[in-house]
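For this view, one protein chain was removed and the others were kept in their places.
And then chain A:
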Amino acid sequence: MRKRTLKRSSLRRALTAFWWLTLIFLYLPLAVVVLFSFNASNSAASMTGLSLRWYHQLLGNEQIMAAFGNTLILALCSSVIALVIGCLIGYGMYRHRHRKLGWLIVLIYLPIVLPDIVFGISEMAFFVQFHRLTGLLQPGLGTMVIAHVTFQIPFVALIVYSRFVGLDPTLFEAAKDLYATPAKRVVHFMLPTIKPALISAFFLSFTLSVDDFVISFFTAGPESATLPIYIWGAIKKGVSPEINAIATLMIGAVAMAAAISLLFNRKRQS
């Protein structure tokens, strides 16, 4: 008996150690970047002291501030548009779930599993041809918003769909029965009921947009560099401590958005 508990406790200890190793594996590189962003010296090799010097320098760098602005505008616009379209698609998937529409669902999923590079090149090729033929859609923030919306839609649609599927279907009938017109059913029943899912979907979309480099890279114009594109360009000249500061800010922003998304996702499930 004693032997068994001993065995079990050593197994537990090994699993706990494994957990911490995994965390270190995941977060040590991030920790290094965060740490060096506060480095007082220019060197990427040694810490000489703590300072906010690189953050100050960031604020003064017009290129970086422009990229930061582009990133925010892109993430906001694409997330709002993707939310509206994805919500409608999610509702449509729910409404017609009893029909044989499996292949349509696969179409929705496809952008999720497609490699970003294929997606990005396709978008670029399309925009180039479209611009050549019509003179519209010059590469820039506009094309980037469209490209981002396309990969955000499936996530929004699936979150909204899963919320609807989790509801008692007689709720829709109760709303009809209690004198709600089709428009009032949307405003007073459907939207309030799926609100947590919508908030969750928005922040997930926002995070995906801020994170994206590959698709942005292929669809961006000369004036519309986002932070990831700027970092990629700057890094060719070597990793400056400034980059560490940008990366740290991005880690913070993305972690926050992801946390909010998770929070509302959990709320809608409870």
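Note that in this section a residue touches a chain if its C-beta (ideal position, glycine included) is under 8 Å from a C-beta of that chain, and two chains touch if they have at least 3 such contacts; residues count from 1.
By definition in this document, contacts and distances are computed from a predicted model.
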| item | value |
| --- | --- |
| Hidden subunit of the complex - UniProt protein name among "ABC transporter ATP-binding protein", "Na(+)/H(+) antiporter subunit B", "CotJC" or "Ion-translocating oxidoreductase complex subunit G" | "ABC transporter ATP-binding protein" |
| Omitted-chain contact residue, chosen from A:Ser122, A:Thr150 or A:Thr193 | A:Thr193 |
| Contact with the hidden chain (one of A:Met65, A:Leu171, A:Ile235 or A:Ala259) | A:Leu171 |
| Candidate in contact with the missing chain, chosen from A:Val80, A:Ile121, A:Ala180 or A:Val239 | A:Ala180 |
| In chain A, positions touching the absent partner | 167-168, 170-171, 173-181, 184, 188-189, 192-193, 195 |
